[in-house]
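Notes to accompany the following structure.
Left out: one protein chain. Kept in place: all the others.
Now for chain A:
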Amino acid sequence: MEDYHKPDQQTVQALRNIANRLRINSIKATTAAGSGHPTSCCSVAEILSVLYFHSMKYRPEDPRNSNSDRFIMSKGHAAPALYSMWVETGFLKESELLSLCQVDSSLEGHPNPKQQIVDVATGSLGQGLGVACGMAYTGKYFDKSSYRVFCLLGDGEMSEGAVWEAMSFASYYQLDNLVAIMDINRLGQCDAAPLQHHVEKYQKRCEAFGVEELCKALSQPRHQPTAIIAKTIKGKGIPAAEDKLGWHAKTLPKDMAEMVTKDLQSRIMNSSKHLYPPSPVEDSPPVSLRNIRMPSAPSYKTGEKIATRKAYGMALAKIGRYNERVVVLDGDTNNLTCSDIFKNEHPNRFVECYIAQQNMVSVAMGCAARERNVVFASTLAAFFTRAYDQLRMAAISECDINLCGSHCGLSTGEEGPALMALEDVAMFRALPTATIFYPCDGVSTEKAVELAAMTKGVCYIRTSRQDSAIIYNSNEDFHVGEAKVVYQGKDDQVTVVAAGVTLHEALAAAEHLKKERISVRVIDPFTIKPLDVKTIIDNTRATRGRILTVEDHYYEGGLGEAVSSALINEPGLNQVRLAVSHVPRSGKPHELLKIYGIDRDSIAQSIRKMLSSSTNAK
């Protein structure tokens, strides 16, 4: 281990002092808050002290500096320990710690990026390593710079599959700038973690995944990510709690806290050494993500046919041509989602994530952190359900990521319901920071990609499998939250709001009904969230209050409910909804649309019914 310079005694003492101060601060903060996980903090004290004052190269005064080493506290419940480190660096005040969890404090129960010191929120376990992979991948392959990424995991959370997806990814892509530190303190929330203190079993698992254990790695050139498997004691420093069950998330009562902190304080020896983190190497290229624009208007012609999934792929390749920080991820579905079009043109900016959607979303978040990249991640829309916890945390983390789900709804056809997304609009609508694009043709899909790249938060684009006609001119202007009236006449009787495949069905129904002298108006919402409430209400009023919504999605939480929400409390409006009501089956797409009542005939029939019941009502 020739490269390893053992720190001198003074340094070691200073590091020990910092660790014990971390313990004291974690106990004080959680006791004051009456909430938190002091024993989980105590086991990571030395790890954090060494990381923050010896191993990591970063700028303490600029926590989001692009050259700095990154740190992710994957075991988010040790938040007070993280906050303590930033008190040590001087970025946070010690008094702030005592306001932990208070409703007006910036220090919350789990880390979130309202604080500069946190890149992504953690607290839902098993997600940090995937994000760290995204940051490390960016550092190694996109930024090509020296910064390293450190991720601290608990042993309880290593039961999560997502952790092992991340390990696979890290080893496959040889992320030798990534260090995973595992706090093996033996105890989970209620019981011991399955492998208890058997660190050799963790070592074997890491090695099986291609992740080298630290000591070995130090003596050889490193081409693999590294794991440090730390055998620690939960509650270390709190005698009554050390290595004992029943102390997870238990704060110390005031008198015990005072006694314990006094004891810890007495262990803090004077050290002449004042530690300061080493500076980072400044070799990260400057990046600006403003003005990510398409170089030209879409080149489709009305009447041409193209699947929106293909238009997505072409749009990605186009935007990637002139914006070198656009990167694309996919989960071994690039020939289905058509992200292969981007891959073939810009192979160095395509990251294959294989069949591991949770990890793909986390890696996307990591690539987008510190505004290093504009990220698009795609797979079949149904499989984003696999990553819903990661998406939920992405919203809490205020991440800017763009997702594209193909094969939405019944349009998937023969493959059947396992591959059909019929609940995806509902799940994305329930994310606070989400924008949902549901373009119906090639032109609007290209616009959606451009808008997504520029829109903050989680952007989701829903694409379909089959070909559909181009209905917009290339110079049509599109905006988030702006619907288009795509078909109208004089004296329209009903407003139909539909999207994607059902928009084309609605247009066909409208043409057919014309022959029966029934005139209807068709609206393409373009974005389901936010929804263009004004356009929908104005047009519905113009059609005597009659509105029909049709969606390739279940009834709950989708376009229909979004429209009901919008029409709420508008008097005199009558909405009928068509959607899929049961788990569907395999079949040809047009057959399925008919069976599940969302095809042109069902639309026409619904409209006739609405008109006859109005007549009857009169």
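Just so we're on the same page, a residue touches a chain if its C-beta (ideal position, glycine included) is under 8 Å from a C-beta of that chain, and two chains touch if they have at least 3 such contacts; residues count from 1.
Assume contacts and distances are computed from a predicted model.
Asks: Can you match the unshown chain of the complex to its UniProt protein name from these: "Proteasome subunit alpha type", "POP1 homolog, ribonuclease P/MRP subunit", "transketolase" or "AP complex subunit sigma"?
Replies: This omitted chain is identified in its UniProt record as "transketolase".
Asks: Taking the entire complex into account, which one of A:433, A:474, A:488 or A:519 touches the absent chain?
Replies: Final answer for the missing-chain contact: A:433.
Asks: Kindly state which of the options A:10, A:189 or A:335 is in contact with the chain not pictured.
Replies: Once the missing chain is taken into account, the touching residue is A:189.
Asks: For the chain not shown, which residue from A:386, A:462, A:521 or A:600 touches it across the whole complex?
Replies: Per the contact definition at the top, the residue touching the missing chain is A:386.
Asks: For chain A, which residues reach the chain that was dropped from this view?
Replies: Against the left-out chain, chain A lists 33-36, 76, 101-103, 105, 108-110, 112, 114, 121-126, 156-157, 159-161, 188-191, 193-194, 357-358, 382-383, 385-386, 388-389, 391-393, 395-396, 398, 417-418, 422-423, 426-427, 429-433, 529, 554-558, 560-562, 564-565, 568-569, 571-572, 574-577, 581-583.
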